[in-house]
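Inspection log for the structure reproduced underneath, given as structure tokens.
All protein chains but one are shown at their positions in the complex.
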């Protein structure tokens, strides 16, 4: 059902955990199956220094979370915002059709975390 | 790697004696049972021997057994068959919320044909309440279909009592015994039912064959039309190797039932004890009115599919009522009907025992499962919250 790459990221997920004082946090619940992902980012000079995640969901949800963190560490927030669900699925060599919605979790949570970071930055400027 | 198959509720390995009987049938007796010549007569004899063995398994007479392509077809034949045949008498059918989709979806399809369907609720253990049944029966009720034991949580319904009430009311009683025939004692006359479905591949026979018991005198329209096979109730050249395999499996199950039941019950109880000793793991279903092979637990803060995948990497095969495994959007309708919330149903694990399982298998599972739960919970955002006490406790 899953590609080797999905299984690798599922069995050995990268960057699981939390960041103590994160620059931003994003959480999404997938309304279709009730799964939840939370992503923490640490940003310095608009560059994502570190990402951590926690996910409650299927193998695809955990694997997409994991690869998503790998894809954006070291990127600028503008680059990270360009990350799409399709790109996440592609980086895993594809997902089964009935699992495509799981890839929404990761990118959406990341985008929310970045929005949270931006909002916090605006707050602190004021 | 050690491989421990604990998904016997989904399907079972085929018994070596069953394979042998099927090979002998295909190699030496390939005739069409409808043919006049000796090849046909030999095939016919095998067909009727198998029918006797299957009849014996459930205390029926051979002429009351119709072979089908499985439990799903048997359920559909019973429900469509009786509902349509009795249409002039009434258009009301009663079923329960925890039936297999073969029953539930057949009833839903009848709704589109203008039938009225009452779906009885169940209590937190998955049990139908007798009062609910009594309240639901109407003059125009023609058919009640309630399963003998549930495939997901293993709860065994009081079919004898249910049937008594249904028959007193003058309606026809069907039970889906796919999970019980061959696993616990099943006798159509003790139960009193008019129709009963069974399936071969749940009891070490081949997939693709099952049967419907039809009590003499029960009116029923066929689902399909064609040759005159199976007393015109189920046309088509008979699946002879499959039927022979089913017959052999029935024979073996009849023989080994008492011994296997007590062995399974012991293994099951050990497994339940071990799993429910893990924090926030809770048994689903009834603690005693329960299939000897069935263990079903909810494991909070984790999701079932990822649990199954990690178990699979350790060689353990189980199943889950999680929405993520269902291909549809909802978790198990059975767990939901029992009042279990979505997020907890998501973390359900079903382990179903079989003849090939040993004490050592249970030891292995009880060693592996806690480690995996630990790992998945460490990844779970819900588990965080729990530590912060923001989660509703399991009731």
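Letters A and B name the chains as they come in the text, with residue numbers starting at 1 for each one.
Note that in this section a contact is a pair of C-beta atoms (placed from the backbone, for glycine too) under 8 Å apart; a residue touches a chain by one contact, two chains touch by 3 or more.
What you are looking at is a predicted structure, and each value in this text was computed from that prediction instead of being measured.
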Residue in contact with the excluded chain [from B:120, B:172, B:195 or B:209]: B:209
Touch with the omitted chain, as defined above, among B:12, B:218 or B:284: B:12
Residue, one of B:71, B:154 or B:347, that touches the chain absent here: B:71
Per the touch definition above, residue among B:32, B:52, B:91 or B:265 touching the missing chain: B:32
Chain not shown: contacting residue from B:318, B:347 or B:381: B:318
In chain B, positions touching the absent partner: 5, 7, 10-14, 16, 18-19, 22-23, 26-27, 30-32, 34-40, 68-73, 75-76, 100-102, 105-106, 108-109, 199, 201, 206-209, 223-228, 235-243, 305, 308-309, 311-312, 316-320, 325, 327-328
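One rule holds in what follows: only the chains that are shown with their structure count from here on.
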Distance from the mean Cα position of chain B to that of chain A, given in whole angstrom: 40
